[in-house]
Structures are given as C-alpha cells and as structure tokens.
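All remarks here apply to the structure that follows.
The complex is shown incomplete by one protein chain, all other protein chains being positioned as in the whole.
Chain naming follows the written order as A, B, C and D, and within any one chain the residues start at number 1.
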Amino acid sequence: MVSPVLILAIGLGTAFALGLLSQARKSFLFLVTLAALALMAAISLGWVVALATGAAMTAEIHTAGVAPPFAINLRVGLAEAALLATISLAGLFSALSMREPLLRLGRGAMAVLLVLVMAISGLVMTRDLFNLFVFIELIAIATAGVVLLSQDQRAICAGFKYLVVSQIIAILMLIGIIFTYHATGSLNIDDIVATPVAFHGAALAIFLLLIALVVELKPFPANGWALDIYTSAHPGFSALFSAATGSAALFAVDKVATYAGDAWLPLLTGIGLLSFVGSNIVALRQENDRRLLGYSSVGQLGLVLAVIGQRDVLGDAYLYIAGGLILSHAVAKAGLFWMSAIVRGRTLTDWAAIRARAPMVLAFATFIAMLVGLPPFPGFYAKWDLAQALVAAGRLPILSLILLGVLIESAYLFRWFGYAIKREAVEKGLLANTVDCGITLAAVAGGWALGWIWGVAHGEFNVLATLPVLAVVAFLLLEPLPAKVKNVLAIAALLGWFAMVVGGYDPMRLIFAAVMIPGGAVILIASFTETGRRIGFYPSAMAMYAGLALLLEATTFFEFFAAWEIMTLGSYFLILRGRMSEPHALSYMLFSLGGAFALLAGFAIASGGVQPFPLDQLGTVAADLAPYVFVLLAVGFMTKTAAMGLHIWLPGAHAEAETDVSPMVSGILLKAGLFGLFLMLMQLGRQSLWGVDLTYVLVWIGAISAFLGAVLAIFQEDAKRLLAYSSISQMGYALFGIALMNHLGWLMAMMFVINHYVYKSMLFLAVGGVYKRTHTKLMYKMGGLITLMPFTFVSVLVGIIAMSGVPPLSGFGGRWIFYNAIMDAGLRLPLILIFMAGPIGFLYLFRLIHTIFLGQLKDPHRKLKEAPAWLVAPQMIFVAFLIGFAVLPGMALQKVDGYIGSIFGDQPLVWSGRAIASEFGYWNPVAIMVVIIVVFVSVFLILLAKNHDAQKVKQFNIVFSAERPYRPETTHFAWNFFAPYRKAMGFLETPVVSTFWGGVTDGINGVGDFTRRFYNGNGQSYAIHVVLFVVAVYLIAMGGVA
Amino acid sequence: MAQIALATGFVLILAGLYGALTNRDILRMIVAFTIADTGVNIVLVAVGYLPGRTAPILDAAVPVAEAGQRIIDPVPQALVLTAIVIGLGITALMLAYAYRLFRLRHSLDISTFTELKW
Amino acid sequence: MTFEWIQVPYALATLFIILNYGMLMTAVVRKLAARVGGRPGIPVWQNYIDLVKNFALRSKINHGVMYYLGPVFRLTGGIGLILFVPTIYGSSWAQNFSFSGDLILALYFIFFGTLGMALGAGESGHPHSAIGVSRGLAQVTAAELPMALAVFAIALQYQTLSITGIVEAQQGGLFHWTLFTNPLAVFAAMFAYVGTMMRSPFDVVLAPQEIPIGPPTEYHSAYLALMQTNRVIFPIAKTIIYMNIFFGGATTWAEFAVKVFLLYMIPAVIGVVHPRFRVEQSIRFFLKWGLPVGILAILTV
Amino acid sequence: MIRHVVVALLVALLGIAFWTLTAGYLPDAELNRTAAYYAAHAQDEVGAPNIVTGIIVTWRGLDTLGEVTVLFLTSAVIALVLTQSKTPAGATGAGFLPSGELLTTGTRMIVPLIVLLGAYVIMNGHLTPGGGFQGGAILASGALLTLLAEPTRRFGHSVIARVESASGLTYVLVGLAGMMIAGGFLDNGILPLGRFGAMLSAGAIPLISVLIGLKVGAEFSSILESLHETEDA
Partner (left out) sequence: MSVLMLGLAIALALSMVAAAAVALITRSTVIAVLAAGLVSLFASIFFVVLAAPDVAMTEAAIGSGLTTFLFFFTMGRIRREGGK
C-alpha cells in the first residue's frame, strides 16, 4: 500500500506545479487538479479497503526519520482512512461542482482548493498538536480564499467575519499548546497521554486548546460567523466546508479529548447537546435553504460532539456510532449542497422545481432520510446502538434530549420535503445539468452503499439484506414501467411473500398477516384505475408493505423497530402523494417519528443495552422498569392507532390521500399499532404506575377515542374526513377491547381488526369512486347517486350495515362478543362512553349514505357513470367476504379464539356447530340470517304481488307544502345534517387537542424565531459572542480554578 | 524575567482583544489583532526561556558536550517562527478583505456589513 | 337450542295473535284518547278498514329500489323483533325463534327497521322525509342510551343475556319483578320506552303540522299498508321486550294482553298532557335525566 | 457604550484566567525531554549548529512545509481578491508623487546590500541565527524598496510565480526523496551530514533553507506586487 503521506505530497505538489503550467490552458489545469484529487481519493479508498479487510495494519508514518515525540508523526487507522476518503471524494465532487468559478479565476483558485483538501486531510492524520494548529490555520486561510469564489457579494463580509474569529481561535490555541508543552514536555498527542500532568496550570492549558477546537466546530451560541459562509459561499464549497472540515474538526476534538482525559467529557456532551438542540430549534424558522443547511450541519456537528462526549460509555461501539453519524451527515449534507446548485431560487419553496427530475426527488428523499437517521442508512443503526449504550449507562436525559433534537430536525426537513413535493414550481426553476446531477447521484449511491456497509457491520440484522426491502429497491429500479405492469408485479410480490411466510405464524399473527399482506393486494387491485407511470407510488407502497411484512417477521427489538420505521417512511411518502396532503403528511410524520422514538426509548430501557434482545423476552423486564417501558411502548403504538390525544394527524392524512392510498393507510396501517399493543400486553400484562393500573388508563383512552371519534364524525361535511374520524372511533373500540385484558376483549379486538379492515377499505374505495366521478368530497354537493352508481351504493350499504352492528352482518358479532366481554370485566364507567358511541356510530354512517346516494340528484351529476370497474371490483370482493364472514364467523375466529384461550388459559366460547354459546348467552348467526331473509322475502313478495307494475319516477316528482321544487339543490337536505346534535353536543367539537399540539409547535417556532434574532450580522458582535462563549464555558467548567 | 515576559505578553493579548472587539473601524481591528499576535509570540518565547542560559546555537561558546545545560528550550522558538509568519499571512489576508469591503460599500465601519443575518 | 320445523307454524300463530291484538289495542287506545277530548273517536275495527283500503289501492309510483324496499325493511324489522323474542314464558309454542340470539340481538335489531325506513325515506327525495329521518335518528339514539345502560344493569344483575333466563328469574310473585328488585334500571328503561314510542312530547319526528307524518311522507297504497302493519306490531314487540325484562314476562295470553295494554298506555297518557319537544330539547332531556339514572343503575347493580 | 463595558468585562475575566497561568508559572530548571533530546542529538542526527533551524527544517519539517503553504496560499488568495476588483477607471495611479532624489539613489545603493545580506542569512541558516524565512523576508524588503523607488516599474510577475512554484515543487520532491532514500518524509539524510559547522554540512538543510528562502521571498514580493499592481492597472 502506498504511504498516506502521498496524499499531502500530491496535494501540495500539484498546487505548486500549477504555477509552472501556462495560465492560458485553463481546462488542462482543471483536469490536472481533478486528477490530483482523484489520486488522493484513490489512495484513501485503497487504505479504507485494506484496513477494513485486515490486509493492512494501522499505518504509523514518521516524518524526518525520528521517533514521534521528537518529530511529527501521522497515523492512518480505519477511522482516519474513512474520513480521508470522505474528504477527498467531497473535494473531488466539490471541485466539479465549482468548475465554473475555478475556470473563471484560473490556477490560483485551483491551487487554493487543492491546498484546502490537503490541509483537511492533514488535520485528520497528524498526531502533533502544533501541526494540528498549522493545518487549522491553513484551512482557515484556504476557506477565506475559496469563499471569495462565490458570485454573492455578501461572501466577502462572510469571509472577513470568518477570519476575525479564526484570529481569536488561533490566539487561544497557541496559548493552549504552549502551556501544554510546558506542562507535559512534548507536543505529540500519544506521548502526552503517557506522561502524567505535572504543572497545575495544565488543566487551563488543556481547556484553552479544547475550547479553541470546540469553537472551530461552530457550537450553537457562538456560530454566527460560520453560518454566513454557508449562506453566501458557493454551494460546492459549502458542501466541502460542512462535510469535510466539519468531520475533520470533530476528529481533531476526538484526538485531543483522548489525551485530555474523561474529566472533560461531560463538558463536551453539554456543549454538543446545546448546539444540537439549539441550532435545530433556530433552524425551524429558516427560509433560505443554504442557511437552513448551515444550521442543520452545525446541529449535526453538535450531535457528534455529544457522542464524543459519551465515548467513555459507548466502549467499542463508539467508532461504529460516531462513524455512522459523521459519514451519513457528510454524505447527506454534501449532497444537499450540491443539489442546491441546481435549484435557482433560494427559498425552501423554490425546491419544488426538483420535481421536474425524478432522480433528484429520490436524492432529496435519501439525503433527508440519512440526516434524520431512518433505515436503511447508517444514521439509523448508529442511533439504535447509541440509545442502547446510553440507557445501559443510565443516561436517559441525554438520550431524550438527542431524540428531541432529532424530532425537531425531522420537523423542518420533512416540511421542506413537503414543499418540494407539493408547492407549485416556478418555471425554469431548475438549472439541471449533467455534472451537478451526476455528483448528486454519486452522493446518493454513496449513501446507499454506506447503508449496506453499516448494515453488514451491524452483524445482527442488515435491513438492506431482507427480501422485502430488496423488493422496494427493485421497484425503485422498475419505475420506468407503466403503472399497470407494476401493479401486477406488486400484487404478485405481496401474494408470493404471504404464501412464503404463512406457514410459520400463530393464528393471531396469521390474521394480522392476512389483513396486511393479501389485504393490501386486494386494495392494490383498485390501483389499476390509474394510468401512466405513477412515479414514486410503487416504491412507497412496497416500502410500507415491506415494513408491515418485516413487522410480523420480527423476532428481536431491532428488527421490530427497523420494520416500524420502514413502514412509517413508506406510508409518509404514500400520504404525501395526495393533492392537498402536505401539512397533514408532515403532522403524520412528526407524530409517527415521536411515537417511534418513544418505542426506541422503551425498547432500550427494556433491553438495558443487551443486543440482540428477543421480542418474546419483553416480559422479563425488571419490575420497577416495566411500567415505564409499558408507558413508552403504549404511547408509541397509540400514535399509530391514533388514540384520542395523538389523533390530529389522522383526519387530514386519510382524507387528503389518493383514492387507493386512503384504504391502504386506514384499513391496514392502523393495524400495525394494534399488533404492537397485542405483543406488548401479551408480554407485559397488567402494569401499574404510581398506583394507577395502566391497562385501566388504556381502557379509558379507548372509550374516549371511540366516543369522541364518533361524535366528531357526525359533524364532518367531507366524506373522507367522516370516514377518518370513524377510523379513530373504531380503533378506540379495538383499544378498549385489548385493554380489557380478558379473553373475549381480545377476541373482540381481533374481530375489529378484520371487520374494520374490510368495511373501512370498502367505504374508502366507494367514496374514492364517487370522488373520481363527482370530483368533490363534500357530501352536500352530491346526492341521489343511487341510480347512477348502484354497485357503489350496494357496497356502502353493506359496509354501513356491517359497521353499525345491525344483526345480519359481522358487525353484530363484534358487538355480541363485546357485551360478553364486559360482563365479567370489573369496570363500569368507561362502558357508558362505549354505549353512547354505538348509536352515534350509526348516525354518521347514515349521514354518509343519505347525503351521497339518496335525496335529490344534482343537475351536473345527471350523466355520471358508475365508478371505474377496477375500483368496484375490490368492493365486491369485500362485500362477498363480509356476507361470508357474517354467516360463518368461525371460519376466521375459531383458531384465534383457541390461541387467545391458550394465553388466558380459559375457553369462554363454546363453538358448537354453527352456533356460539358463551357463559351468558348464545349467538346463532346462521339462524338469524335465515329468519331475516325468509321474513324479508315473504314481505317483499307481498308488496311485489300488490304493487309490481309501479312506474319508476324521478325524485323530482314530489310536492311539498303545495309547491313543486324548481331546483334539486334546494330540496336536498344534507348540509349540517345533524343540526340538533350540534346544538346539543356541539361543545364536544371544540378542538382541545389540536389547540394543545398547535400551542406546542407554535411555542417551539416562537422560541426559534426569537433566538435567531441574536445573529445580527455584525462581524464584531459575532467575535464578542465567541469570546463570551469561551469565558462562559471557562467559568462553568473550571469554576475559576487553574 | 520569564514572569515579566509572560505578563507583558498577556497584557498585549488582552489589549489587542479589547481593541479588536470595541473598535468599529476595520483597519483599527486589524491593527489590534496584530498587537495581540505580537503578544502571543512574546508569550510563546517566554515559556521557552530558562533563566541563566544562552541561545540554542552550538558554536565555539557552547560546545556540544555541555549543550544540555547551557541552552534554553529551542522548541518554542521554532513554533514562534511559524506563528509569526502565520500571523502575517492572516493579517495580509484581512487587509485585502478590508480593501475589498471598502470597495463594496465605501465605508470601513464593520456595522454596515450586516445583510447576512438571522 | 336446535331448530325444529314445528317452530315455524307456532311462530306464525303467535304472529297472527299479536297482529290482531295490536290492531284492536291501538284502535282502543286512540278511541280512549278521543273520548278524553270529548270526541266519539274511531270505531275499534278502524285499523282493519285502513289496512284493507291501502291494500286495495293501486299505486303507479316508485322512487327507486331503496324506496321500494323501505317498507319491506320496516316490516321485516317489526316481525323479526317479535320472532326473536319469546312471547309467553313457559308455553312450548310461543317461544318463536328466540334460540338464535337473545337480548343483544333484540337490542340491535330495533335499528334494522329504523335503517330500512330511513333509507327508503331518503330515496324518496322528499325534504320533509329527510328532515324527519334526521330528527328521528338523532332523537332515537339519545333515547336508546338509558335503555342500553338499563339492559346492561339487568344483565349484570341476573348474570345472563338470555331473555328466557331473565323472565325465569322473575317468576314467583309480584315482588320478584325487576321493577322491584332493580327499580333504577326500570326507571331508566322507561325513559327510553317513552322516548321511542313516537308520542308527544317526543313525536317531533312525524310532527303532523311541520312535516306531514315525517319519513313516510311519500309512501302510499301498498307501501303504506306494510308500514301500518308495522306501526301496529312494532310497539307491541318492544313492549314485549320491556315486559319480559322488567315486568316479569307473561305466562298466559291474558296476562300478556293486560300487561301490554297497561305499558302501552303509559306513553299515551304522558303524551296527552305534554307539548312537543324540539329535537335538541329531547336530546338534552335524555342526557340530563335519562343518562344519570342509567349510570346510577349500572353503578348500584 | 454597553459594548465597551461588556468587552471590558470579558477581557477582565480572560485576564483572570491568564493571571492564574502566569502566577503559577515557574520556568523549568532543566530542559524537558524533547529539548534535551534535540540538544543532545543536534550534531549527530541533524548536523546543524543552529538547533532551531534544525528543528524547523528537519525535525518539525512538516510544520515548515505547512508554513510555506500558508504564505503560498496568502499570495494566491490576495491575487484572487485583488484581480477580482480592478480599480475603478477614474482613480488611476497617475497621481504618484515622483520619488525623491534621496530615495532613488539610496535604493540603487542599498538594494544590492540587502540582497547580499538576504543571501547570507539564507545560506548560513543552519550555522548562525537566521534561515529560510528571515532571508526570504529580507529579500522581499529589498524588492519592496525597489517598488517604492520606481512605482511604475513592472516586475516580471510570471518570473516570480515561476520561481515560487519551482522552489515549492522541489521542496516537496526533496521531502519525497527523503522518504524514498532516507528515514522519512523531509528527512535531511538524503545528503551527507558533512563536517559539523561547515557551510555545506547538515545534510539537506542548506538546500531546504535556500528553497524556503526563495519561496518566501518570491511570495512576499508577489503579495506586494499584486497589492501594487492592481493600483493602476
């Protein structure tokens, strides 16, 4: 392997050699520069591969042929090699991105860039303190030089502010170095660690050096001077500045922290966390995209600084975590900056222009997922291991602060992504050219490769290696195919996976699998109505299904959590496709991520840092920890089942989603939450916290959700919102059932899982079909569609009969089991809410069917056709299933009943032939169906005999109070259908929960908007901020002692 | 002797910092920074000074054999040389920036260059 | 609980008895109400005349499928309710098809008729029927609440959901009736009973002056015939349920006739002296008075 | 006004920190490990009587390489900064005061001496105090003097750039040669250590000093040149 010193030598040599070549042939000079950078990248990559595969040992390079303490030595281990590779690659791509100014300014600029990359590499390799200082100064001057390449006039001011603060840093660092030398007698980092510290002022010396390096990392309160560079410099340089310089400075801090000893680590953690959370909050109110990226990169540097601060606890996972975070930040941030070169406008909404190029949207999504740390990227593995290690060491507050920071960061990143997908693009907003797109896609490839490497390195479970995720990647590649072909493939994939795994599941998991996988396939039939290629739909849908499939397959906490996040990611992209769904998709994502982080914390506490922790051992958690694990996991799962209080994302997300996405998200996705609750309650059972039985709390939440969900559904004017609120109510029922913690309660919940999937998908598809024809979701704008859309009417009719629990159909089965369940459950008061929710449920269902299908037909709708055949087909399948399930509930329930019996150890239901008897009553679905049908047919025959030749008359043919209506709109009673209810119970409609969550978000935004005002742009005040920061930390850390 | 040098060095640094942070004129800030740099250089050399010893040059007066007892610590001097040149480099760069800033807005007052904020 | 074919003729017989009893009783009650008002009132066999007249009428109008099936749903609801509830305790042939479901089935099956009626009225396109349906549903759901609580209280008290089981537990003397063993539940249930009997003060649903007879506005001839047969037997079916659960059930047809008549008279008597509530007033009434009693019934069972 | 008070407070607090450093400071009685090593091995390992130059050129050669790059960077950046901003047409440099008699004759007399002194300082860098940097600076002051004397005279800018690049490149190549032939990067063992105290001794140190001297001189003059040149171009 060639010696890494060559990296420095090539960098410098080419920089000097450029002077010799003729100034005229600029493109040749540019090629030489690129060749040099490529060579440096090749060397570092060679070292990475050699070190990773163990072919080479950590290289110790002695300059001047003398042993280290007396000469400068360089070291290249695996960490250094990885950083070197990132830096040189970032340098190469940034040079490509900055080709226009480089060619314009000639060899001077190229030399400065080369020296900058060399200096950053030197900073990573050197093991000598003063050499560290020289390289930092080199970076400072080179940065000042390159910043000038930007067209932006403000770059000069930014450069000057940068230089002013670099001076202050230089002063502090020099004093720190010289007094460390005086105290320890040597300048070499490894040598200092060996010898004990004699001079009592050494602590202050170490402090000065450390604080100088930390200020170099642009910590939150004192980083105004660096943010201007991000805003005004050329994006190519900003990429290099944040990815390469940021990572190298972090590594420098890490080197100094090793010899400074563990006493300083809490200080580093404190500064890091303050910087991470602070800059993320301030970034919330940013409108300029590059400044936002600046804040985000400062935040990420703060996060890694905090991780460095925790190195004593992380042990050997430290490199894996810190490396994962640094590399994913470097690749993502560099990619985003290079992308910002393509977008013409500088505000966040101008990024809507990237929609013109599908690969760019994929790139944007990849980078955001990497920054937030979603699977399958390294950040995800790193965050998981970090959480495990922190909880194992009992440092929960630090973990919660980090998760809070990540949540805030995901807030503004996903809001930005929403703008990019949803806002209308200004024309010519994209300066897409092959080179910039090429670089960005290279970064994307780098990101996915890192994801694979981190997955393999994780040992336990490589997300990218699982079959479902590979299917998602396959669908990403199949994008150019027409939608119908992809739809067939998708359905085949789902059914194939179900056939493959169906054998190994217990009855309960089997039902969930049946609802989720083949259920998804049935809903996908409805996607045949779409024409064209539907870019982005199939990968997102398959990601959601992959998440669900893996959720059922999961055996350990990590697999479960990875599946949970993939499912959330996929469903977010699906919901975002809706026309008006941007704010709702954002609130969905934030709630889901909040819930996922609650799960992460819960799993971490439960496993206590033991990796890999099997899922079925959840019950073995220590008794004092169990309630907290219970609360965290319950909150996490309830964000997904939209229990009251965590529900405000659901109405918007389900209502604004596309026609075939609403059933998927509502019918299937909510079941994931229920599946989680089942697992949790199965393992943890009844827990009580501060004397309150938590399952009793869940009962109350379930009851309140059921009642309020139904009440709110009555007052909706939009059909899909009505169904969305009804989903909240039905999930409330299911949650109530599970929380009863008795056999029949769980059976009732399972009934709801099946029933809710069937009729909610049916109703959403029906309303979707009506929407496709009438182009409106507002019920009072429709009416009288029964004659034009008979099949849709039948499906909605069967749906509401089943849903309201009226006897012949399966809804009644659920109610019957519910009654038997509450008979022996000790509680009384929550039942009242459930009893009230029942009939109210019937109201909104009737409103749905009356306002859309009955009443007066509007003139514009006279010539409407039936909903598209592909939409009606799945509805008919569901109708058939409902009737079949109503007559033979045993078909699905008997095995599950046995399984639940094995858990609770009792067998309350006796399945005798077609009748089901319980301790309190009996239910014979076949008899009920037969009696009703016989009576119905006989009465119908009587009416038919008497009135068979009636002539069909239009609804319009009516007289009321001696007047004939002249326009159908006036006589269709639909708007504010339940006015009396609104007068009587309107007070329940006050948006208590949404005002609470709105208050929380506005509060954080307000804080962000207030604190960012203190960056007033004045270079001198920034310098004062730095000195103030140094003095403040000095007082806190040293308390004035030497 | 060393304490005096250290004290003057630190006083110069503090004076330089004070000047840099209070003066609104850019040129005066740069002057203040040069003074601070000189102060740092003095501190660096002062740390290397051992009372009662001579310059680290091995010539007739200081034979190689007893060099260890006769010379002061050469390392800080080596560092100072680099520090001085770096100081000059940064000062020259700041002057060039000051000139460009002046050409931009025809004023040298730092508070006029504040459009990059929030 | 197996099914024998003999049960079909038995059920038809019970149905025939109840149908005629209903015809006569409702006519008698209307005659009593008229006499109180100083009017001679209708002849006792008036219902039979209306039924024959309506069946004889020939109608050419049909507003669509659901409109056509509306009355069928309605009558099926009425007949089904009778069939699913045992009429006479102890008699072998008057058990109807009560083996197929029990208390919960009876409770939920009430909605079957309401749903059918609502759909049919909705399809008729007449604004009055739509308004009537909206009022009816709003009011019935509020009224059903105390009933559901009372039923649950009873189920908890007797630890069974089968109606025959409850009736059996109430045999043996007046003081074994639920009326005395669990008066709060009965009181709550009577709220619901009065509320759903479509008599003032809760008859805004088919308020004659505002929206001529509400939902069935557009119905006439054979449709109306079916509805009227249902109007006759549906209240009786509900009364049978109340009688079985709260008032000791009936061991002989005579006891059955007397109890049904007396129960039927309660809302009639209340109706005569009360003005009509608006819908939100009745909802508030049920929530303010009916609900607390129901809650007490549950808590104290 | 509050800014002054705040800064004064901050500086006072920093003063306290520094005061704790100076109060507790006592100079070492003995040379510490590194200095003692350098003192002992100055002759056999580096062969340079001037230990400081020895440290600068070989032992801590990377620093000096970094150092030279700093100057190279500064001159490149200043050239960048000033080429981007041609002076506005109106304010030409024509208004130069004709340099006085004393200055022109003085320059003609002193400049050769300065150049000679610079060369001496560079060549004897490893023997007497001085070395690449000092010599380079002196050469630059020579160039500065000529600039002051005849402001209109143009130096061959490409000549300076070529000298600067050539010396930089050779310096790196010498470093690499050190790595190939001798112990490590920038090791002065590539040439024989020679007699201690002689002009051509201490291995590659004189060569490197010359390269540094040329480079520093060229860079300083190019800085002055670009500052001067953009004046009235």
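One rule holds for everything that comes next: a contact is a pair of C-beta atoms (placed from the backbone, for glycine too) under 8 Å apart; a residue touches a chain by one contact, two chains touch by 3 or more.
These figures come from a predicted structure and were not determined experimentally.
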Legend entry - Omitted chain - touching chains that are shown: B, D
Legend entry - Hidden partner chain, touching residue among D:V52, D:V77 or D:L169: D:V52
Legend entry - Residue in contact with the excluded chain [from D:L21, D:M123, D:I138 or D:A166]: D:I138
Legend entry - Hidden partner chain, residues of chain B it touches: 1, 4-5, 7-8, 11-12, 15-16, 18-19, 23, 25, 27-28, 30-32, 34-35, 38, 41-42, 45-46, 48-49, 51-55, 57, 72, 77, 80-81, 84-85, 88, 91-92, 95-96, 98-99, 102-103, 106, 108
Inset, instruction - By the contact definition given up top, give the residues of chain D that touch the hidden chain. - result: 50, 52-53, 87-88, 91, 93, 95, 121, 129-131, 133-134, 137-138, 140-141, 144, 220, 223-224, 227-228, 231
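In this section, only the chains that are shown with their structure count from here on.
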Inset, instruction - If you tally contacting C-beta pairs, which comes out ahead, B-D or A-D? Let me know. - result: A-D
Inset, instruction - Quick one: report the Å distance separating chain C from chain D, using the average Cα coordinate of each chain. - result: 108
Legend entry - Whole-Å gap between the CA centroids of chain B and chain C: 101
Legend entry - Multi-chain contact residues (two or more partners), chain D: 3, 7, 10, 14, 18, 21, 25, 28, 32, 34, 38, 60, 63, 66-67, 70, 73-74, 77, 81, 84
Legend entry - Full enumeration of touching chain pairs: A-B, A-C, A-D, B-D
Inset, instruction - Note which residues of chain D are touching chain B in the complex, please. - result: 3-4, 7-8, 10-11, 14-15, 18-19, 21-22, 25, 27-29, 31-32, 34-36, 38-40, 42-43, 49-52, 55-56, 60, 63-64, 66-67, 70-71, 73-74, 77-78, 81-82, 84-85, 127-129, 131, 133, 196-197, 216, 223, 227
Inset, instruction - Enumerate the contact residues on chain A facing chain C in the complex. - result: 784, 786-787, 790, 797, 801, 804-808, 812, 815-816, 819-820, 822-823, 828-829, 831-832, 835-836, 838-840, 842-843, 846, 849-850, 854-856, 915, 917, 920-924, 927-928, 931-932, 935-936, 939-940, 942-943, 946-947, 949-958, 960, 965, 971-973, 977-981, 983-985
Legend entry - chain A contact footprint on chain B (complex, rising order): 13, 17, 20-21, 24, 26, 29, 33, 36-37, 40, 43-44, 47, 75-76, 79, 82-83, 86-87, 89-90, 93-94, 97-98, 100-101, 104, 110-111, 113-118
